[in-house]
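One structure is given here, and the rest of the page talks about it.
Note that one protein chain of the assembly has been removed; the remaining protein chains are unaltered in position.
Which chain is which? They are A and B, in the order written, and residues in each are numbered from 1.
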């Protein structure tokens, strides 16, 4: 088994063999969702705490379902209305939760580095479920699972990530993971929203569409953004016939992507959601159940 | 088995045999609540998502308890703080949830027709837990269960529904269901709050109390409403000695109903709550577990 980490907080230093193990595990987890009885006793007697400082019903639900299908006890601890509001520090709240003996803490925080801080200080496993504009590792893993499932492999594939790259933790985690798996990554978007350091990560930058209109280098309005960067059927025609259209959700139809594209045969957006549960089952298993295996 | 529907969204087109099957099933479910161990493995490995766009802790709790006693995994997905607030459409949110492979989605929405929309588009079962001023089918079913339990039968019984009928999803579902079971339904309330189409549904309209005071056809205040339409001990004296007093809750004591009536021997308000869990167990079972039976 390649997986020996206590935590999953970043894709930056993760090995290709580790990613491979998560994806292989997720594939076998995925089969559980197709059963009449979607439940295995793998994590029975393990406790997973969802510690969410940012509202995210979707991601929290995905982790909650993943935990429950593995028979873990899942506790939702939202920061609103909690001791965090009474002046307690983030680390003190986390240490309090740790004192209740969870096996895994899944943490979403608006501050980049929050999950890494917990991972250093807590003995239990920590999963980063999104920290500010930093990383969102399980989203990258579910994206890779979806691509591998549809294409049969990852190495050598070309991926273009379109939009606000600077503020996207999804983009950042995907860039690390996809580069590690030997994929070619291009980012495209308004120049103001492409981080200067992109090329250091081995990523190509495309400003192809820039000259049409974006001379000022900023986005005057959502309508403007949509006209220049939105993905509609017209732009889809320039893609390969076997292109995959992905989106981490929630989809703002008509802004980043047109309804016709979101619902097209190329769209794998809902496959991503399905694979999200499988990937989170895999990660929970590798972190909390692996020792027993 | 009469039940072959994928969903329960309305009482409008439901058959008497279907209602009968829910009530019979609920009766046997009700026995579980009296056991030392309130738990059966019937829906083990099934996933129920409570998708609530309107706050309703009581109804959500009733469904949650019903699901858990049947050993289902129950996930609460409240719309506040969710992707719904980030611009995602109702149907996209629901499709995302569906992609996580639930067996049943229980939906409450402020818009009439929301649950019907989901029922058409989702492969999983959909239960309407209240949609705007439209319907609230499980409330009607638990009302029928309560009446049948107390009276031994339904056919031929006289029911008077008092209050704001126009905006009441409980009244609407009950009118459909009670008419289907051969009951005589009379509605009574301020004329402004009785829908004109009532008589087309085979419902009698009583404005008996109207002439006392309601000449303007509107309610100047809650105190005024209470004086004219509130159910106190004085009015209870005109009822049959075996009358049942029902209320879907929450009870505003002193407005619609006096404390003396709410706590009287005629009141079956808490029986309704108890039967709510049983009816929801029955519906969950018929939708999610019936295939295996």
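Operating definition for what follows: a residue touches a chain if its C-beta (ideal position, glycine included) is under 8 Å from a C-beta of that chain, and two chains touch if they have at least 3 such contacts.
Quantities reported herein were computed from a predicted structural model and do not represent experimental measurements.
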Which residue, A:40, A:75 or A:157, contacts the hidden chain when the whole complex is considered?
A:75
Can you tell me which of A:55, A:70 or A:97 touches the chain that was removed from the display?
A:97
Could you tell me which of B:12, B:61, B:184 or B:264 touches the chain that is not displayed?
B:61
Touching the missing chain, which residues of subunit B?
33-39, 55-58, 61-62, 64-65, 68-69, 249-253, 255, 270-271, 273-274, 276-277
To test your reading of the contact rule: which positions on subunit A touch the chain that is missing from view?
44-47, 49, 73, 75, 77-89, 92-93, 95-101, 292
